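Only one protein chain is missing; all other protein chains are in place.
And then chain A:
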Amino acid sequence: MQPQHHTIPFPSPTRYNSNKAPTYYLIPLNSSASTPKSTDEFKIAIMVKSYTKSYDYSYAFPTVCLAYFLRYPNPYSTHVLSSDVISRTIDEAGRLQTTRIHRKSSRLPSAVLKLLPQSVLGSVSGGKSESYILETSTVDVKEGWMKTESKNLDWTGILSVIEKQEYTRQVPNREADIFSATAGTTGVKTTVLFRSRLGDRLRARATRLGEAAAVEVDEEPKRSFLASWSKSGIQRSIEAIASRKTENQMGHAKEGMNVVLERLRHGGLVAVLDGMRKDRESMYNATEGAYKQ
């Protein structure tokens, strides 16, 4: 299904195609302004693309919750270089709140990079070859759910990807069966939102250069990039490329979790930590040289 440009009626955001994935949202360009001032602001709205997928792990809820914090490194996550806990608290309801930061060796998909003009790229990238992901999670062991949210910390000027997951206990399990293979099933619903704010950046640049009208003017060759962007929607292309790549990576994330869950099933925490150490060693050997500082 091809993304389409819509102009939206006041007020926003408005949701389209609510029963089908991907879903498109339109929200005002300037997200800090809750009510757009003119109809022009609707025309230059940000497009948001989203995916929703559901999956069942054939493991008990506590096992999945444990695996979640133990999922890096695994053989499918060689791009994740490090994971750190920034904060961890238990709230009044007994829920465990964790914020972690993951460092990834990958950056924007190269197909996305190719779409960007050097001027935009140069000011954003700074020659970096890694990026950071902020992950927040809440575990409610009594009610049997875990909610997580991961988003990129850099590159947000070009593309924001927010992944939300909701894990739910499917079968109440007895404490004795907590890490056994047959104790239950855990459902997970994953939603990924893509939002390209490239338009903001280009327009801000145009304004700074005294070319505020550039977006509307097609004729001038100097402004052709801005014009072609508004016409053909590079923004939409970025979201489309990124979402295709993410769909593929969502499969890897699931496989990675399954490896960790399998290790838990066979040898408990010791087996997981043992596996992690091996994965880390093989990662280090593979990347040695490539990340030499």
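FYI, a residue touches a chain if its C-beta (ideal position, glycine included) is under 8 Å from a C-beta of that chain, and two chains touch if they have at least 3 such contacts; residues count from 1.
Simple rule for what comes next: contacts and distances are computed from a predicted model.
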{"item": "Protein name (UniProt record) of the chain left out of view, among \"Mitochondrial distribution and morphology protein 35\", \"ELMO domain containing 2\", \"Aldehyde dehydrogenase\" or \"Coatomer subunit epsilon\"", "value": "\"Mitochondrial distribution and morphology protein 35\""}
{"item": "Residue of A:70, A:192, A:238 or A:253 touching the missing chain in the full complex", "value": "A:70"}
{"item": "Touch list for chain A against the chain that is not drawn", "value": "13, 27-28, 31-32, 34, 62, 65-66, 69-70, 72-73, 80-90, 94, 96-97, 99, 101, 103, 132, 134, 136, 138-139, 141-142, 147, 149, 151, 153-154, 156, 175, 178-179, 269, 273, 276-277, 280"}
